[in-house]
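Here the complex is missing a single protein chain, while all its other protein chains stay put.
Presenting chain A:
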Amino acid sequence: MQAETLAPPALSTGSVRRRRLGKLWGVRVAVVVVWLGSWELTASHWIDPFFYSKPTLIWERLVDWFTEGTAFGSVWIQIATTLQEAVLGFIIGAIGGVVLGILLGRARFAADVAAPFIKAANAVPRIVLASLFVIWFGLGLTSKVATAVVLVFFAVFFNAFQGAREVDRNLVNNARILGASRSQVLTSIVVPSATSWIFASLHAAFGFALIGAVVGEYAGADKGLGLLIANAQGTFDAAGIYAGMIITTVIALLAEWLLTLLENRLLRWRPPALQGAENA
């Protein structure tokens, strides 16, 4: 046993790391300041803020929405509506994508049969389906959830499918020799090894769910962030469009942060170098 000791993980010392982090954030803040400052300046002197808006106007609009409320009631109701649609669409689409992707990934013949149909379905500009869903399901929640589901499903499906296909044959053979049945191979080998793949797609998928919900609302709704944006467009309110975009972005970033927490918990077994590379 003496010959085999654990090598300590190679970590740079705390102060070097902190200095590097400080520099990183310094440059990031500088980029934002230069960008917003130059926008503000150009919009104040050379270009028409009616069309292009400017940071101070957008800020005023946001403050207005959060203190006075929007044309359709409290901004929190709009956010809650969109969030509910996106989360529901995300959950349904992700579960569907994972289950179907893994099953099809393990069934070669069925996968070969389905391949051209899946390709075709993926090639359809699915965002247009939002209009169809409004006709089918009306202006309520269902049509937005449906739009989010179709966007999320394909993103997750392809990764789950690939993940299930790329399972190390050695691991499967080893499990079979150790006594695993077909279903045990699926649950204890295929699903865990596809998890990295699936998580990679879930990050993008929540963004898609939000897009689906917002576009669905844009196509027809009585509340939600998409409605705010559509209404802002209708009233030539550029600042309103930007404000809606910013709220949506913040929601997406928060969801991304939650997903990363969950991922790090579920994928604790991965070597830290890999985790670091993905979180950086």
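By definition in this document, contacts are C-beta pairs under 8 Å (C-beta built on N, C-alpha and C of every residue); 3 or more make two chains touch, one makes a residue touch a chain; residues count from 1.
Here is the rule we use: contacts and distances are computed from a predicted model.
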Assign the chain not included in the display its UniProt protein name, restricting the answer to "tRNA_anti-like", "ATP-binding cassette domain-containing protein", "C-type cytochrome" or "Mannosyltransferase".
-> "Mannosyltransferase"
With respect to the chain omitted from the figure, which of A:L62, A:I189 or A:A232 is a touching residue?
-> A:I189
Which chain A residues touch the hidden chain?
-> 1, 3-7, 168, 170-171, 173-181, 184, 188-189, 192-193, 195, 267-271
